[in-house]
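Every protein chain of the complex appears in place save one, which is left out.
== chain A ==
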């Protein structure tokens, strides 16, 4: 499981994963340039092992969201290859992006239906199970606007789980939430991750959040986005964002992040 994880080596010595190890997501030499612009991503080598929780960290302009779009097959790389052996990856955004014309339950039901679950009874039962899993039993008939931001993200999480993919991509999913709700959702996410064995690729600009959640934190440089450094996070779950170990590693990573950012000021 940890075969693909680089140790916290000194800067510039990042080695890519061996090609034979099993992977939930594998990016090899991925570059992305939008028409007429400077490259957004350049030479990204990144492997997420099955069941692994990887946090992707970087300042603005590091192409984090572009990278997720590539993995989610919403966009194609300009160079290199993106492999998702399972074929599909579920995706969550900062906004819940629940469809406002459907109830919470119907949003989940639609994902099940598009996944190919054709029998209504099966879908009904599965929707109930998923709502239960994110502890929103009884929210089936609620419209998205009737739910709080944290509840909407939990429904969105349930919808992502409904896709039944072994890979979950998360694009700053908790960035718009208040600190208390975010803290609770961190715990909820780790609980669900441990229960489901999903591989998670979690994009954030919040260093503490990355260390609180990830087994591995990958720091991207900006313009173009490259893998600058990686850290393995040995702190056992359950962690808390207030833990000293979390704080210490966060300081170390933040220093690197600052160095990356200040390169652009010169």
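The rule is short, and it goes like this: contacts are C-beta pairs under 8 Å (C-beta built on N, C-alpha and C of every residue); 3 or more make two chains touch, one makes a residue touch a chain; residues count from 1.
Operating definition for what follows: contacts and distances are computed from a predicted model.
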Given the choices "Cytochrome d ubiquinol oxidase subunit II", "DNA ligase-associated DEXH box helicase", "F420-dependent methylene-tetrahydromethanopterin reductase" or "ABC transporter permease", state the protein name listed in UniProt for the chain not shown.
-> "ABC transporter permease"
In the full complex, which of A:111, A:131, A:157 or A:227 touches the chain missing from this view?
-> A:111
Among A:28, A:215 or A:250, which one is in touch with the chain left out?
-> A:215
Touching the left-out chain: which of A:33, A:79, A:181 or A:206?
-> A:181
Any idea which of A:90, A:130 or A:249 touches the chain not displayed?
-> A:90
Over the whole complex, note the residues of chain A touching the chain we left out.
-> 1-2, 51-53, 72, 74, 88, 90-91, 93, 95, 97, 99-102, 110-111, 114-115, 135-136, 143-151, 159, 162-163, 180-181, 184, 187-188, 190-191, 193-197, 215, 236-240
